[in-house]
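Here's a slice of the assembly, chains where they normally sit.
Letters are used for the chains, namely A and B, taken in the order the chains are written, and counting of residues starts over at 1 for each.
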Amino acid sequence: MTFIKRSIDATTAERAIAAAAEKATEMKIPMCIAIVDESGDLKAFRRMDGAPKLSVEISQNKAYTAACFGMATHAWYDFIKDDAPLLHGIPIQLEGGVVGAIGVSGGHYSHDMEVARAALAAIGAEAK
Amino acid sequence: MTFIKRSIDATTAERAIAAAAEKATEMKIPMCIAIVDESGDLKAFRRMDGAPKLSVEISQNKAYTAACFGMATHAWYDFIKDDAPLLHGIPIQLEGGVVGAIGVSGGHYSHDMEVARAALAAIGAEAK
């Protein structure tokens, strides 16, 4: 009658954000980092001092979109999934499923992705 | 040509959220905690595990509204400012000005406010 959803917990989300912020600080680019849960709802967020206003929205949209795509099996996902600018955010895969997603905004998309990957590495999640 | 605005920094915002989450954990009520900056833009956010979906939006709206009211001097603000259900969020006053605001959602409003006040106490901010 029911089924189980696995969702990223707050501690892990904060750990991911801390690692992302550390990476962005190292790159000297103030960014916004958003983590959403498996349903696309905001789980944790940080706007680094000086991060552009636009990135407040964009980082959340990226994470939301990635959470949606993460659970999708559409063929075109396979088509775009290695093309970062098209996907922007990254689904977070833990314990065998997509439990959330991360969106980063503030720099060139290659910088944003580098920061997102640093966050995933810190929590032992591999990009799907 | 220009004038200065003072804004809550990311470290302080995270410290406020950590204190709020600790208080909410102690009360055994999973909550959402949102911190916005002096312009009402989201600065930091945490959804505790199990916090209701509705509180994701509500906590952010509360913080946004409080940031707006925090800078207002309308007489009716004085009238409602001690009546939590009417105001909902709390402006954050630091270094002589309103630099942001906090919104908490997940429990009865009196619980939400208790958590918000714990956050303010942790960063040495007094409710305006």
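The working rule: a residue touches a chain if its C-beta (ideal position, glycine included) is under 8 Å from a C-beta of that chain, and two chains touch if they have at least 3 such contacts.
Worth saying up front: this structure is predicted, and the values here are computed from it rather than measured.
Trainee: Let me spell it out: one sequence, repeated, and 2 copies placed. What is the copy number of the whole complex?
Mentor: In total, this homomeric complex is made of 4 copies.
Please note the rule applied: only the chains that are shown with their structure count from here on.
Trainee: Any idea what the CA-fit rotation angle from subunit A to subunit B is, to the nearest 5 degrees?
Mentor: 180
Trainee: If you average the Cα atoms of subunit A and of subunit B to get two centres, how far apart are those centres in Å?
Mentor: 25
Trainee: Which residues of subunit A touch subunit B in their complex?
Mentor: For subunit A paired with subunit B, touching residues are 7, 9-10, 13-14, 21, 37, 39, 41-49, 53, 56.
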